[in-house]
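Worksheet: one structure, shown below.
Shown here: the complex without one of its protein chains, the others still in place.
== chain A ==
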């Protein structure tokens, strides 16, 4: 059977060769001799070709071949022939059974190739160069030209390398074969074609589960299900690409979450803006996905096929396409993670931190995002700075307001919330923003002023920003700064104008200095004179109404009456809470009613400080007053020494020496008090006041003003020994004051005694001034005539005793005083304040004290 077949094949081949050769188109060709050597040569050649073990390069699928032939005919524009061909083919294919062609595909393929070859040959016939030489026929007619030889050489070489394959099919064909094999291999390897995978990945990128690529909660990501057989590389690639889907899910989830929460919970305007910006980015992303999806519909050509439409999508192409969206999506996911718990300014700040990036694309993206996110924030700043409105229902702004009373509006009404301050707004800028809005609110609430609106409009015009929306934005910090600066400048100016001119801040400061700090000398003197007797009473018996009346009298009697009635109206008497045994001196004080809006400056704590200073100064004045009172009685010409001529020499001597001692002590005390008084008045009060005046001139805003006033008050407190560090000094000073007051009463008693003595001695003599001593005699009416009866001797003895007692008292006071003063002076240098050195210098100008106690 084999042999038979072989024989049959050989016969058929022989026949074929004969037929082909006899087809020689030349009509005059000699009849072909089957025995001729040329025939044999050709037959051998044909056999050699056929015996080559050549496998067909295509799958034995006749339908596919027919289809491809038909399509080619159509593309060549021979559609009618294509139609005929397909009809013929269907008929041809339907022939089955005995007698029919078995290898239909082979026949078709054969026809196809022959047709192609013929066409190519036809095309080549025009140029002899392209006539490929016969390989096996060692034709003698070579040397047709150099190029031909060269060509042949190239072909021969190929022939050697590739064997007969080259002859059988050209090199393109060979590559086709390899590619086809590869395609088959790929088909075998992959259960799912790449097109489908690409589509699946695109679904996953939109957060949709596909048929093969599904979200796996366990590994937290989109994965290709394990049951599907694909190479590992593909699997990895799909997983990489699906990262985008995971990120998308996260971002989308956040947006939905926020949207859902929105009406119920406070997401905040910044959060909403963030969501909107993300949404916009996502819509761009959707556009890209739509394009990609359209492309994914195109078939992926084999590598061998020349690609005329490049718009197909493979996994690799997809990975290039989504590289950029992946970066953006990653950024968004990071932001979403960061911002989940944040809101408002904190959120903007967190996003801003991520904008510090070297990649221009990232920078651009973040800037776009931030511009959207920050717009509500900047809108808040704008309305706060220009209108003083705190439009912040979600507590997102870095200025926080709280309801307070008008007087503490400035200090406590509005605060900076450091957590909500985004880092692109500097601390100082934030402070300025806070103050500007605060100033507007202060003007509105406390000053009842409307002029600020003009100032704000002016500021907006100057900054080049319309008062309406827009103009400000992220990345335009300069614009913001200039707006804030302009607004702050004008508003502050306006505020100070209102404070100075309408509310007369300076005048009130001066009034406080004059009345509370006892700067108005005549007024204080007069007040001291008329309330003195009252204040010596126990505190609980004093009526403050009466004192108020006395204050009124003092004002009327002094230059103060020419002062502004508004200021005088605010001056009141205040009785401090008192315990048992307190004298009027201890509880009496003056008060100044500051009223809105000045109570922002003169707060309760400030007034308490003023009160302390007042008490100190009041006491100092009282001591000074007491010393002056003592001086009045002590004036040397009141007691003429010749009135004591009748006295014994010894008594007289004693009297004179006691008086002298008293005088010396008084002088010493007066020196101290006067110098202290001088120091307080000129080194402390006036000096501080002059500083305050200067600072008021240069103050740019209310904060400056407050600080200046604070400094003024503090310097007074510090320098007048009322500060924390001079507590001991202050105490010893008060002991000194008490001692001086005690001295005054002693001195009074001494002089009273002397006067009485004088009266006695005068009455024992022919009296010339009875009317003067009568009053004193009445005091002693309980023991009338006792001195008379005892006579001159007794008088002398009593006088002696009295003077001795007084002398002893004075001695003890003097001793105590000098030790106290020494103590006080020795403590002075320990004080930090430079000005206290001047006090020491002044007190010890002649170095009397330091020489007296060289040890200290």
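In this text, a residue touches a chain if its C-beta (ideal position, glycine included) is under 8 Å from a C-beta of that chain, and two chains touch if they have at least 3 such contacts; residues count from 1.
By definition in this document, contacts and distances are computed from a predicted model.
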item: UniProt protein name of the chain not shown, from "Mitotic-spindle organizing protein 1B", "Ras-related protein RABA2a", "WGS project CCBQ000000000 data, contig 00053" or "Translation initiation factor eIF2B subunit beta"; value: "Mitotic-spindle organizing protein 1B"
item: Selected residue (touches chain absent from view) among A:119, A:175, A:261 or A:316; value: A:119
item: Residue, one of A:103, A:657 or A:745, that touches the chain absent here; value: A:103
item: Residue ranges of chain A at the interface with the undisplayed chain; value: 5, 8-9, 12-13, 15-17, 19-21, 23-26, 29, 42, 45-46, 49-50, 52, 54-57, 69, 73, 81, 84-85, 88-89, 91-92, 95, 97-103, 106-115, 117-119, 121-122, 125, 131-132, 134, 137, 139, 141, 167-169
